[in-house]
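Notes follow the structure.
Missing here: one protein chain of the complex. Every other protein chain is in place.
Order of writing sets the chain letters: A, B and C. Residues in each chain are counted from 1.
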Amino acid sequence: MGPLFPNGLISGDWNLVFAVLIGIAFGFLLEASGFSSSRNLAGVFYGYNFVVLRVFFTAVIVAMVGLLYFNYFGWLDLSKIFILPTFLPSMIVGGVVMGIGFIIGGFCPGTSFTAIVIGKLDALVFAVGLFIGIFFFAEVFPYIEGFYYKGNLGNATLTDVTGISAPWWAFGFTVIALVAFWVSWLIEKKVRKRIKDYKF
Amino acid sequence: MNRNYFLLTILMLILAAGTFFLKKQTDYKQINADKLLWEIIQPSRFVTTDQVARMIIQKDPSLEILDVRSPEEFAKFSLPNAINIPPDSLMAPSSNDYFGIPGIKIVFISDDGIKADQEWVLAKRLGFKNMYVMKGGLNRWIETIIQPKEPGESEPYTAFEEYEFRKGARLYFTGAKVEKSTVSKKVKVVIHRKKKAAVAAGGC
Amino acid sequence: MHVHESNPQKTLITIILFVLVIVIGFLTLHRPRFKYKLNMAESVQMLQNKTNCFYPWQLPDVLDKTHPKVVLIDIRNKFVFSRGHIPGAENISAFDLTKKKNIRHLKALAGKNVTVVLYGNGPLQANGPWMWFRMVGFSNVKYLAGGYGYYKAHKDNLAETKNDNSYLTGIPRFNYAVVASSKNVPATTTQKMKKPVIVRRKRKAAVAAGGC
Partner (left out) sequence: MKKSNLNNGTHYINPYLGGVLMGLLMIVTIFISGRELGISGAVKDTVVEAAHIISPTAAKAHPYYGQYIKEGRSPMDSWLVFEVLGVFIGAFLSGIIFKRVRKPFVEHGPNITSRRRLLVALIGGILWGFGTRLGRGCTSGAALSGSSTFSFGGVMVMLLIFASAYLFAWLFRKLWT
């Protein structure tokens, strides 16, 4: 049955309508979970607020497990969905740069947008920086083009690269995430005693 | 510490462990065997040479002819804009681009329709839609379109109409009196490659 | 108060709903009656096999009942069947092939190592069902080359058709490129076109390349 759009069950226009609706739900969830505050987000790296870890990993494990079931039921054809391509060197550098950006800026692109609409100026400045960053990237692109396309593994899945089947990955992620949830609780309890201006 | 968190943890673990019991998917996505037979016995999956000729003449943009003969034979003669996909290359990823394009009718042709029919069944098994088989294949194409027989006196009026059409079609396809380039010369092949965007587009 | 000390009721409800959806998925999971025994590559391979078909010249043995290990099955509908069929053939219309009763019958025949020969009107009709049976694991199923039409035309001299090739498939009967070129087609559409048609039959040697 699914995915509906690649299978031609809904038109491109409806796909865009659903894009808006999905975006609304996504924005709502991000904001309601507390991702609109850079202090909440940065908290994960200083141990006083693990909301990012909780939301993020819960979402990943639910989606991973759900996709496997849906694929099995024939509701969703996993071979037809978009798999993020892998370009080893550029993605490694990209990940590191994004990590530094995260700890300095306190937002990631999606969360900054949710923070803008509730009136945070730092998020607005962050978003401006985002545009500048991409513009800057495009300007230097001719010089790093070779690097950008290097190490292309194609739309590689974890199974393609490691040979370990998807259920193992889903189960592994679930166990790691659940352990992380419990451990983060203990860390939070300790660290929060030291922080005063921030209400939990 | 709330007890419900233990419950959630256990539920999630069970759900994740449950994925181990899902049977492995085959390499190719295939339709159910029951459904395949049902599709096979539909007579509507056959088209006649006249229908194909009419679509080619009208330059029907939704028509895509897939020739399943060997590349050598294909090089010698083919219908206008036909694409060559022998059975063994059916499952090559490159051929898959031709299938499953919305709004495109695929017509399989071979020498006599049998090979085309077999490839139709294989492609159908892979779940592709909008596919037809030209009944009688190229042999009947020659018999009906290129060398049509005049109907006898006693035959119904429609037979004569058909004959008239075939005579016209013959001129069109052999280029006897119309422009030179139709069949013998390589016609510019319009390839409807599936837009990859539909499936693979994405990324942040 | 920490989030782990509050009651995650809504989360629990959502997860339980999710589990319910999965349970519904399991309940509604359609279990197909037939499973492919040949994968795609094997199916393509199978088509190359020369012994896939049953030749008309093999028919007399069957008709004489000297060859009891062959059962003919007419897959045309009842009406057409009643108007004429190969003697001794059973009639299972293509639409009824997968009925439980018929599958049981076919399975029994497969168990007894009986060759089942499907035939339809022309060569094309039985081709699809035959392929399907092969793919779901009935390796004893063949199809009659040429179909009923060929049998009817050569009813009286079946044994002699061994040297005929007109029931073989996958053979170009014309040299397309030559026949379809403008030279060999009368330019005018007058009565002149009644001149004898040059049918370039391929040589016997080349014919052997065609499948059954």
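Convention: contacts are C-beta pairs under 8 Å (C-beta built on N, C-alpha and C of every residue); 3 or more make two chains touch, one makes a residue touch a chain.
Just so you know, these numbers come straight off a predicted model, no measurement behind them.
A.B. asks: Pick out which of C:10, C:31 or C:50 touches the chain that's been left out of the picture.
C.D. replies: Residue touching the chain left out of view: C:10.
A.B. asks: For review purposes, identify every residue of chain C that touches the missing chain, sorted by number.
C.D. replies: Touch set of chain C with respect to the missing chain: 1, 3, 5-8, 10-11, 14-15, 18.
We adopt the following convention: only the chains that are shown with their structure count from here on.
A.B. asks: By CA centroid distance, what chain is farthest from chain A?
C.D. replies: It is C whose centre lies farthest from that of chain A.
A.B. asks: Taking each chain's centre as the average of its Cα atoms, which chain lies closest to the overall Cα centroid?
C.D. replies: Most central by this criterion: B.
A.B. asks: So how far apart, in whole Å, are chain B and chain C when each is placed at the average of its C-alpha atoms?
C.D. replies: Those two chain centres are 18 Å apart.
A.B. asks: Between chain A and chain C, what's the gap in Å when you average each chain's C-alpha atoms?
C.D. replies: 51
A.B. asks: Which whole number of Å gives the spacing of the CA centres of chain A and chain B?
C.D. replies: Each chain reduced to its C-alpha mean, chain A and chain B end up 41 Å apart.
A.B. asks: On chain B, where are the residues touching two or more other chains?
C.D. replies: Residues 12, 15, 18 of chain B touch two or more partner chains.
A.B. asks: By residue number and range, which residues of chain C touch two or more other chains?
C.D. replies: 4, 18, 22, 30 - these are the residues of chain C that touch more than one other chain.
A.B. asks: Which residues, counting only chain B, touch chain A once they are in their complex?
C.D. replies: Residue positions touching the partner: 9, 12-13, 15-20, 22-25, 29, 102, 198-203.
A.B. asks: If you look only at chain B, which of its residues touch chain C in the complex?
C.D. replies: Per the stated touch rule, the residues are 1-2, 4-5, 7-8, 11-12, 15, 18, 26-28, 30, 32-34, 36-37, 40-41, 46, 73, 76-77, 87-88, 90-91, 110-115, 117-118, 120-122, 125-126, 133, 135, 138-139, 142, 146-147, 150, 167, 170-171, 173-177, 180, 183-184.
A.B. asks: How about chain A: which of its residues touch chain B in the complex?
C.D. replies: So the residues of chain A touching chain B come out as 5-6, 8, 61-62, 65, 68-69, 71-72, 77-82, 84-85, 155, 165-168, 170-171, 173-175, 178, 181-182.
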